[in-house]
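A protein chain is absent from this complex, but the other protein chains hold their places.
Presenting subunit A:
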Amino acid sequence: MISKKICMVGDFSVGKTSLIRRFVERQFSDQYLSTVGVKISRKTVAVEANKAEKTDVQLLIWDLEGSTKFKGIAPSYLQGSKGILVVADVTRPDTIEHLEDHIQLFLSVNPEGLIMVAFNKSDLIEEAKLAKILAQYQFTNQPKVLGIYATSAKTGQDVDNIFQSLAEKII
């Protein structure tokens, strides 16, 4: 079975670990426990290798420590990653502003890597406000950004979709 490395990238406390937990373990807790170092989770997904058949891919999902004002993401963790889920918290505008920096960092390590953007915690704001954010951040200048999702690890909204979609693209 093919294994593919993908990374979760974003500011601290945007919900990277929670998205993995929802995707892999189907669980959610709103208690905040900061991640240090790196922890790999595995999940096998079926993707369409060609139009006729499906094939299984093992996703090796690297949960990385979120960046802070004082400590960025170590580029060595990103080496060999086929794609990333770059995550922001819709209730914290600064985490959205930092998305571009995270994308740049990843592309500097993996120029061919693919990117999905997750506007997480979307259950915490009004739909109109969310729509405004989605309209404002289209990343049209980033051809490697292949999808933008409003996710919620709490409700599970679009969590499977964003991982599945990234798996389909990196195959």
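Please note the rule applied: a contact is a pair of C-beta atoms (placed from the backbone, for glycine too) under 8 Å apart; a residue touches a chain by one contact, two chains touch by 3 or more; residues count from 1.
Rule of thumb we're sticking to: contacts and distances are computed from a predicted model.
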Absent chain [UniProt protein name; select from "Twin-arginine translocation signal domain-containing protein", "histidine kinase", "ABC transporter ATP-binding protein" or "Oligopeptide transport system permease protein OppB"]: "histidine kinase"
Options A:Arg26, A:Arg42 or A:Lys129, residue touching the unrepresented chain: A:Arg42
Hidden partner chain, residues of subunit A it touches: 3-5, 12-13, 32-34, 36-40, 42, 60, 65-66, 68-69, 74, 76-77, 79-82, 92, 94
